[in-house]
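One protein chain is absent from this view; the other protein chains keep their places.
Moving on, here comes subunit A:
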Amino acid sequence: MTKVKRSFEEALVDLKDGQTVIVGGFGLCGIPEKAIEAIRQKGTKDLTVVSNNCGVDDFGLGLLLANKQIKKMVASYVGENKIFEQQFLSGELEVELTPQGTLAERIRAGGAGIPAFYTATGVGTPIAEGKPTKEFDGKVYLEERAIVGDYAFVKAWKADTLGNLVYRKTARNFNPLAATAGKITIAEVEEIVEVGALNPDEIHTPGVYVQHVLVGENYEKRIERLLTAKEVG
């Protein structure tokens, strides 16, 4: 049975309204842009989306917001998006802000079978409200819960047909964690190679975590803030 799928339609057959999805990427870097477009086309509603950011108005997860498919967003920073602001202020959209490192660890823990963990991050701040605390060696820590997704969507650079993944530069970010924490993980990549073509020492995500692999064409890879040495001077 091959993990390589020809269409997102086939890979998304079990995606249902109200489910939780984990989406890799940081800003617009390393986001699974083809999967997001496919979810938009499928029209699945009331999704809880776990991702560091929520795209911009006309790209990335912003597309699902604009199409009113997101019920709740779990993120660390959502400041680049006007539609987000409108839906949040009108009460349509629920938001759970989570410190970035805590978000990464919650997803990692979800994939690693750890239900909760303790961290000093957020102690004494609004995000500590309602969370159990525990003291270790005289210091107070917050209990944070793991996150598991019904689906996880990741973007990698290369995959082999077994779903082994290699990422490129800072496009790695949340993707390897997301890959481990989906009950069904869909990896979209720029290139699929034969089994054996990837050096086992250089695989970032072992294929055991990945159920479906798709190759995407013509990646836009939009740059949020283009700065060059010339402009900066």
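General remarks:
Operating definition for what follows: a residue touches a chain if its C-beta (ideal position, glycine included) is under 8 Å from a C-beta of that chain, and two chains touch if they have at least 3 such contacts; residues count from 1.
By our rule, contacts and distances are computed from a predicted model.
Between the listed names "Cytochrome b6", "Sarcosine oxidase subunit alpha", "ABC transporter permease" or "Succinyl-CoA:3-ketoacid-CoA transferase", the UniProt record for the complex's undisplayed chain reads "Succinyl-CoA:3-ketoacid-CoA transferase".
Checked against the full complex, the candidates A:Q19, A:N67 or A:Q100 give a single residue touching the omitted chain, namely A:Q100. One of A:T20, A:N52 or A:N164 touches the chain omitted from the figure, and that residue is A:N52. Where subunit A meets the missing chain, the touching residues are 26-30, 52, 75-79, 85, 88-89, 95, 97, 99-105, 107-108, 119-127, 157, 168-177, 204, 221-232.
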